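Have a look at the structure below before the remarks.
Heads up, one of the protein chains got dropped from this complex, but the rest are sitting where they should.
For clarity, chains are labelled A and B in written order, and residue numbers in each chain start from 1.
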Amino acid sequence: MNKQPELVKLIDTTLCTACRGCQVACKQWNELPGLKTKQLGTYQNPPDLQWNTWTLIRFQEYEDKAGNFQWIFRKDGCMHCTDAACVKVCPSGSLYYTPLKTVGIHRDKCIGCKECVSACPFHIPKYDAKTDKVYKCDLCYSRIKESHAPACVKSCPTGALTIGDKDAMIKKAYARVKELGSDANVYGDKFVDGTHVIYVLQFKPEVYEELPVNPKVPLSVIVWKDLLKPLSLLAAGGVLGGAFLHYMIHGPKYPDLPKDENTEGGK
Amino acid sequence: MTNHYCDLKNADVILIMGSNAAEHHPIAFKWILRAKEKGATIIHVDPRYTRTSARCDFHVPLRSGTDIAFLGGMIHYILENKKFFKDYVLNYTNASFIVDNGFNFKDGLFSGYDPKKRKYDKATWVFDKDGKGIPQRDMSLTHPRSVFQLLKKHYSRYTLDKVSSITGVSKENLLKVYEIYASTGVPDKAGTECYALGWTHHTTGSQNIRTMSIIQLLLGNMGIAGGGINALRGEPNVQGSTDHCILYGNLPGYLKMLSASLDTLDKYLHKYTPESKDPQSANYYSNYPKFFVSFLKSLWEDKATKENAFGYSWLPKMDDGKHYSTMHMFDAMYAGKVKGYFCVGADTAVSTPNSNKVRKAMENLDWLVGENIFDNETHSFWKGPGVDPKKIKTECFLLPAAATMEKEGSQSNSGRWVQWKYKAAEAPGDALPVGEIEIKIMAAVKKLYEKEGGPNAEAIVNLKWDYLDSKGHFDVIKVAKRINGVFLEDTVIEDKAKGTKTEFKKGQLVPGFGNLQADGKTACGNWCISGSYTADGINKMASRGKEDPTGLGLFPNWSFAWPVNRRILYNRASCDVNGRPYNPKRKLLEWTGDKWAGDVPDGPWPPQADRAKGKYPFIMQRDGLGALFGPGMAEGPFPEHYEPLEGPLEKNLLSSQRMNPAAEIFKSDMDQVANASEKFPYVCTTYSCTEHWCTGALTRWQAWLLEMQPELYVEIGEKLAREKGIKNGERIKVSSIRGEAPCIAMVTKRFKPFTVDGKEVHQVGMPFNYGWLFPKDSGSDSTNMLTPTVGDANTFCPEYKAFMVNVEKL
Partner (left out) sequence: MQKGYVQVTDSYERILHWMLAISCLLLCVTGLGMMFQTFNFIGYLFGGLKSLKLVHNFTGLVFAASLILVIRMWWKEAGVFVFPEDLEWIKVAGGYLWHVDKVPETGKYNPGQKLFFLTVVGAGILMIITGLIMWFPTALPAGLVRWMYPLHALGFVAIFAFFFIHLYLGTIGNPGTVPAMLTGWMDRAVLKKQHPGWLKEMEHEGKLVVYGEEKKSGAHGHHA
């Protein structure tokens, strides 16, 4: 890749057949094991994203108020935010922005602190106690940096998953939404400074399970990273400086006692 | 498929009925979505709302086993409302033919029925002929015995009310589908149909497809781009296995299996070589002897001579009137008549209906040989649930086989594309390609026969199977060339029409099946595939050209499509009688005055308006025309709705003939039936899922797939679940009169109760991908514990899709 473009993966949910080729392809490329599961009364399995499942097709039986039924499929996974809460909170530099503007993960640097797990507005990073590390989709950085499509995109038989230059993909998404009409909308380009995974949704975002309507970097993260971090430095600096000034200006508090009193006490 | 996968994009309306295309043909489904993106309407008719329904314009639920009623209603609608494509119907179908005076249909039965044999005498299912022996026609279509009028009369009984009452589909939904689909009965619109096991897995399976054929002929949708009837076959090679005679009634290339009464080659050829007196009918099967003799030569080469009728007597023959399907085989095994069993690439203890009977039957075997990449429930039946290994006398062997990606060869997709593929990895351990296993076993058997002799020893001793390479391994190229066909002697072929003579040398590959000879000069393993290996040694199956000169997605240089690289069958019907395309925007073929341009045409002859040289378009039909009246079928020339073996109704609402009168009834003590029984009040259907393949014998060992679909489940509508107090995710029991299947309840909005004959009928559905062997602790076993031993009257494809069960809390 000569010039590194800003990549966006487009998930057109209206073309997804929930074949789950992406779910398997992801595990294959990233060498993630299949774990033992149970049938819980749904096709969705594993029930949620987990350390070995970086992308998951969510199955949702949706009936609107008029009684129209739709089986909704949504491929869940990392949204690759431009302003990524996980990168913000990551203490070790494990989570980082790649040159392609996606959010990569250096697993060797991960210390398993799980800060990203709670910070992510999309609930994406998942912790594995056995390895004491956090896992999530890195948009197949090993592939995209060599100009190959991510495993999920490569495996998608219907064209529901595509990847390309950001502007082109956003344009494509809006064109598709216009074509679909009614409630169809583009999800992802308008928050956290734009995600690098965007959806074409058939319904309004609030219809979808586990999909935040207005995701943002949590206030707690802002309070902490943007406020308390500098404040703590300020406080530490202030105390050190204050002590120094106190010593210089006011001086230490010597015990100013006559000698006899001192000896007297020694009796 | 009459057409092919890429061609689905050319359709204006796609009716997906009897198929869950998105789940089972996920790659091919993109062509359906492409049509949709271009504005096509996609309709899904299925008992259950599936992943396919989710991507269609709309879903119409119908009760399992009532497809003929649904489609019969559509025929009625088309004829009543004059939506048919008149020019096409008149010229390209047998609508105008006059049917024999003795033919009739009364209360669900056609003329000639023998209730004892459950079989028809088809003597009256014939056309009146003129003095020359050519069928008589009434081009006004008004003759009361014309096929058109008989068709109209037959389906006039399929009124909206009647059909709705049988199928459980609302009248609004029926009309909606009929209107949209019938809109393709004009020259510039194309409608296609995709079906799969949802149609074939019925006692009326073949007739389901026949009904749709009638609709497609009426609407002029056969032979056109974006039209046809498309069987979506299983991956990776179900089409290939049928082409190469996996079914008991076939020899390679759909040649007929022999039967005892046809004791000479002449008798056999006379029976299966159709005769037409109509000079405009190409009647291509008149070449049958060439295909058949070349096949015999491919088996025995020099040992098959004119004198010994090319070894005809060496081929095994079926007893007349007897059938040898999987169900018949296990029925005989259960009766103790079958002693040895080769189970190659199958898991019949899971896949065959009434698994309890099948497993019991296997206990009567002396030996069992499995050839597979994994152990499965069949090879290990002797240690299955409830079986005491000490009491099993069967000696079992399992020969490790190479997986599909561990061997080179061809695979055929549903569009008849025979595609070459290469070996991706070495097979592990002692595993060998099945072809090599067979050849080695045969070589050993041959040696024994050479030494010891035995019944019909010549067939074995003379067998010419020189398919090993210099290192003693199976050589697929040699096999591929033999399938293509080869000249066994120097041959000169004269084309009288063109006035040419072509010379071929001994050992040269034949250019196509048109060069095959009935005199023993050629050998050909499968005439359909002939032309796949060119005379100059090019493997056309391996060609990968992406050129698309017509823009219709024919991709003529990608692999080889049988026959003769024709991408759309009956393609001459896409043009009018003068060879002008009906739809110039989707020009599949065009007569340029001296030849056809476009796809490989169905024969080189001029269009049929040329009374001297022109031919009708349906060249594989004896009469050259599309068969609205189809006497080849076991249960009648017009499809009729019959209830499944087991259904919720005591009576067929259309006639007093409840079930298919020609379907064979199995009568062993384990073949019990419970129709309209209070004990088993719910309709059940079975199916596969995207994540597993067939019995799951291959896919259940794959952790990624098992993680997504770990164990057996039953899909139940919310209302039924409420009535039964069943919670989502709960372990419950599904039972039929034949067996039980404990599984997990999946309570869903995707199954809704039907109103049938004024009563509420619930339907449930289960996948058939599980067995007891693996995963070990799931408690799952085969869904086929529940299914009945019964099948289609023509093919004996089992009725997996409609039977009766009960569901209970554990």
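As a convention for this text, contacts are C-beta pairs under 8 Å (C-beta built on N, C-alpha and C of every residue); 3 or more make two chains touch, one makes a residue touch a chain.
Quantities reported herein were computed from a predicted structural model and do not represent experimental measurements.
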Visible chains in contact with the missing one: A
Contact with the hidden chain (one of A:Pro5, A:Gly159, A:Pro205 or A:Pro218): A:Pro218
Absent-chain contact - pick from A:His123, A:Lys190 or A:Lys204: A:His123
In subunit A, positions touching the absent partner: 89, 91-93, 109, 111-115, 117-120, 123, 127, 132, 218, 220-221, 223-224, 227-229, 231-232, 235-236, 238-240, 242-243, 246-247, 250, 252-257, 261-263, 265-267
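In the analysis below, only the chains that are shown with their structure count from here on.
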Subunit B residues within the subunit A interface of the complex: 22-23, 26-27, 29-30, 33, 49, 51-55, 690-691, 702-713, 728-730, 744-750, 775
Residue ranges of subunit A touching subunit B (in the complex, touch as defined): 14-15, 17-21, 23-24, 27-28, 33-43, 45-46, 61, 63, 69-73, 157-159
